[in-house]
Structures are given as C-alpha cells and as structure tokens.
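All remarks here apply to the structure that follows.
For this view, one protein chain was removed and the others were kept in their places.
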Amino acid sequence: MSVITQGRVLGFAVLIIVIGMILYYLQRAAGGKLSTLRRLPQIDVIDEIIARCVEMNRELWFLSGQGTMTYATQLPGILSTFGILAYVTQRCAEFGAVIHHPTMLPVAYNIQFEIMREAYELAGKPEEFDPLDTIIYMPAGASRPYVANESWRRKPAGAILTGFWYHFTIIHAEALQRAGAMTLGGTDTTHNIPFMVAANNYSMIGEEMYAMSAYLSKDPALTSSLAGQDVGKYIVIVLTILGMIAGAAGVDVLTWFV
Amino acid sequence: MTIPLYIVSILGVWMIAEYFLPFLNPLVPTTDMIRTYATILAAASWGLGTAILCLAHGRRIYRQTKDPFWGYSVMFLICFLAMLGAALTQGLKGTTYLWFYNYIIGPTGQALYSTTAFYVTTAGYRVFRFRNMDAAVLLIAGMFVMWSVLPLFTGPFPVLVVIAGWINNVIAVAAYRGFVMGVALGIIGLAVRVFLHKHREVLA
Partner (left out) sequence: MTEGAKKSFAEKALDLDHRILASIVFCIIAAMILYPVSIPFPVSNYGQNFYDFVHSIPAGETIGFMLSDTPSTRPQLEPSTTLSLMILFEKDVKIIFWQDEFMGPPIFTDYIAITEDLLGRELEYGVEYVDLGYVAGEETGAAAFLKDMRTVVAGVDVDGTNLDDLPIMQGINSGGDFEYGFFNVACRCTEPMYVRQWQQPYGTKVGSINCAMDLPAITLYLATGQIKATANGLLGGAEMEYLTGHLGTAYGQTLAVSFGGLYFTILVILGNVFFFISRAGGRRE
C-alpha cells in the first residue's frame, strides 16, 4: 500500500507546503513580525464612496451577496465581507453617512448585526444604529425587487457589493447604478466576475476581496494566511511554466507525479 | 465555545487526512457517517433561516408604529403559513402546494429572472464604450462572444464562432484557471485559520 493515495501525490505536496507556509507566517506574526500587505486602491475607493454619500446626504448601501455559511465553497467569500463590513460601517458612523445593509445571508445575519452594532459603538454613536433599518434580512428571491424598488426610492449615493454572488449580480449592480450610486463590487464566484467588473464603477476580483478584508481588519491571522497563499501561487506559477516547457518538449509530465 | 471549535478542527483534519492517506482506510466508514451528519445539519440550517425571517417580520409587525411598511410583513406571514400548511397537510406532491408552486412561485421567479435581460441591455448601453484600451478590449471580446451564440449572426458569418471559440477556449480558460487556483488557495487558508481557532465567526 502506498503512503499517499495514487493520483493525489502532487495535491498533497502542495497542500502541505501551503499549510506549512501559513503556519510559518502565523508564527512570525505571533512574534511581532506581521507580513506587509500592499495597500489596495479599492480602499481609497471606499473612502471616496463614503465621502460622496456624506456630501450628497444620501445612503450608502452594503450588499453582501448570497449563500450559506454551511457550504465550504461559499464560506471564504462570505467571511471576507465581515472585515469589509466592519470597516465601512465604522467609517460611515464616524463621518455621518447612513449605511443600509439588506443581507441575504440567514446564518450570517446575527454576525453582521453584531458587527454593525459594535462598529457604531466604536465610533461613539450607538444611538444611530437602527436595528430595523441599518441591517435587514431577506431571502435572495425577495432581494431583487427590494433592491430594484428601494434603490429607486431611496437613491443611495454609493454601494459596495461583496461576497458570494449568484446570477442576480447584474440586477443589483445595474439597479444601483440607475439610482445614481457609485459602486464598488467584488466576488470570488467565477461565473459572476464579468458582471461585477462590467456593471460597477470599481471592482475587486476574487482574492482582492480576501486581501481587502485582511488589510481593513488588520487581523494577523488573515494577513499571515494571505502570505502563505501567495507562496502557493508562486508554486503554481513555477509548475505551470515547467509544465508548459515540458509539454512543448513532448514529455508526459503527469506521470512524474501520479 | 471551545468544544465546538475542537470538534471542527479534529473532524476537518481527519477528513483531509483520510482523503490522502490510504492507511487510514479503516476510518472510512466513520468519515462517511460524518458526511451524512453534515447533510442532515445542512437541511436543518434551512429551518434556521426560516425562523430568522419569521422573527424579523414578526418584529416589524410588533413595532408597526416605527415601520410604515409593516403590512407587507403581515402579507409575508400569511403566504408563509399558507404554503407551510399546504405542505404539511397534503405533502410536497399535494394539489394545493403544487398550485402555489406552479402559479405563484414559478411565474414570479421567471418574471424576476427575466428582468436580467432589461438590466443587461441598459448596462451594455452604459458600459460598452471605447473609453480606453481596457474598455475597448471588453467591448470587442464581449460582442464577439455574444454574436457567436446568436443564430442570426452565426448563420451569415460562421467565422464569428471560430473567433469566439478562440476567446473562450484560450484567453478565458487561462484567466479562469488562474482565478480558480487563487480561490482554492483562499479556501485552504480559511481552513487553516478555522482549524487553528483563529476564525470563530464560522460558529456564528
């Protein structure tokens, strides 16, 4: 019997290396050496959107996509919205912009409720948090007419769309654009990236959302795991180039590893 | 709070190890049992979402003076109880339940989904412009891919299919592959954080 299941050797090796690097960076962070994240340009966009909302005295809408936290493939996208939501809510509270968050995440609703409430408390304005309007929950099917109708009525000046999105991305993004909002959108769902990029003024593609969440929350665990993931990406790049060269030379690369 | 986190960590590492290490094969029946329990829990989570929705609307009805649209919450509860009653009394193949499904949920779902066409049209008019090189590339690639799936265009101009096929099978595939790998690494990072108890939000 082989030590590693046949056909899974390469995957196991990459997994061990990536996990090892994440643990290494976590150890470094615990010792005080936090990995440095490049400042993403979308952070300035968030501040710009909040400033626009304050100037125009209109709302900022935060949409955190759909999905359920019980599904592993949806969880990273959903969790990445928490860090962004906390930052955006606190900044809105500090500068006096009204934030409205219609969430479609049933399990995450309680977490997002607490995040927003705590953000208002940190900003020193707990009385401005409205438990019935700052954050509301609705099922995904109801969100489409809600966003289309309410955005037209309430005319938000800015909107941030992040998380795990399904096919209604274009409906929400375009409805908000028509209402006159400046929008920043991002998702890690491959199928909906084109819609996010096309329909929004600014966009975050896939991991930029994870990096944004790590940068804004300043969580050492998030930053360290991003650094470890980057090592994984370097490995993938090297393997891709080697595989390309070997494949062009006629060598059957797969038999080396499986 | 600590015990659930340890359950998550131990079971997570166990599931990963069992996938890669064949000498753990004797544990496979246990792993299959864990997956089955996860299926049951996932079904139960739908009930949680329903409960939260009912509580939220119930709160709005209770505080009706603060919310001018509380009447819609009453409407929601009526519809919810009607559908629930039909399912519980007649089952999922009962005539009343299927009537609600086929004549209310079906058409409204289709109507909402079909609004995508109008939003895409107006988004296209707004977005597809030769503002700069990036926008030009988006415009040209998008138009070729759109034309390649419309018989009105592919009939007289079959070369559109060849061009769009190259865009889909070479450029798009390369970009998506990189993207999917990045997301996969993100999931690995999340798993490590959860197993090390550094991401407690997963327990809601």
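Letters A and B name the chains as they come in the text, with residue numbers starting at 1 for each one.
Convention: a residue touches a chain if its C-beta (ideal position, glycine included) is under 8 Å from a C-beta of that chain, and two chains touch if they have at least 3 such contacts.
Since this is a predicted model, take the numbers as computed values, not measurements.
Engineer: So which of B:Val8, B:Leu112 or B:Leu196 would be touching the chain we can't see?
Structural biologist: Residue touching the chain left out of view: B:Leu112.
Engineer: Of B:Leu77, B:Val161 or B:Leu196, which residue touches the hidden chain?
Structural biologist: In the complete complex, the chain left out is touched by residue B:Val161.
Engineer: Pick out the residues on chain A that sit against the missing chain.
Structural biologist: Spelled out for chain A, the touching residues are 68, 70-73, 166-167, 178, 189-192, 194.
Engineer: Can you name the residues of chain B that touch the chain not displayed here?
Structural biologist: Its contact residues with the unshown chain are 32-33, 35-36, 38-43, 46, 92-93, 97-98, 101-102, 105-107, 109-110, 112-113, 117-118, 121-122, 124-126, 128-131, 139, 143, 146-156, 158, 161, 165, 168-169, 172-173, 176-177, 180.
Just so we're on the same page, only the chains that are shown with their structure count from here on.
Engineer: Mind checking the centre-to-centre distance between chain A and chain B? Centres are C-alpha means, answer in whole Å.
Structural biologist: 15
Engineer: Within the complex, which stretch of chain B touches chain A?
Structural biologist: Interface residues on chain B, with respect to chain A: 16, 19-23, 41-42, 45, 48-49, 52-53, 56, 59-60, 63, 66-67, 108-109, 112-113, 115-116, 119-120, 122-123, 126-127, 138, 142, 176, 179-183, 185-190, 192-193, 196, 198-199, 201-202, 204.
Engineer: Quick one: which bits of chain A touch chain B in the complex? Just the residue numbers, please.
Structural biologist: Residues 1-5, 8, 11-12, 15, 18-19, 22-23, 26, 68-73, 75-76, 79, 82, 106-111, 132, 136-139, 141, 144-145, 148, 167-168, 170-171, 173-175, 177-178, 188, 190, 193, 197-199, 205-207, 210, 219, 221-222, 225-226, 228-229, 232-233, 236.
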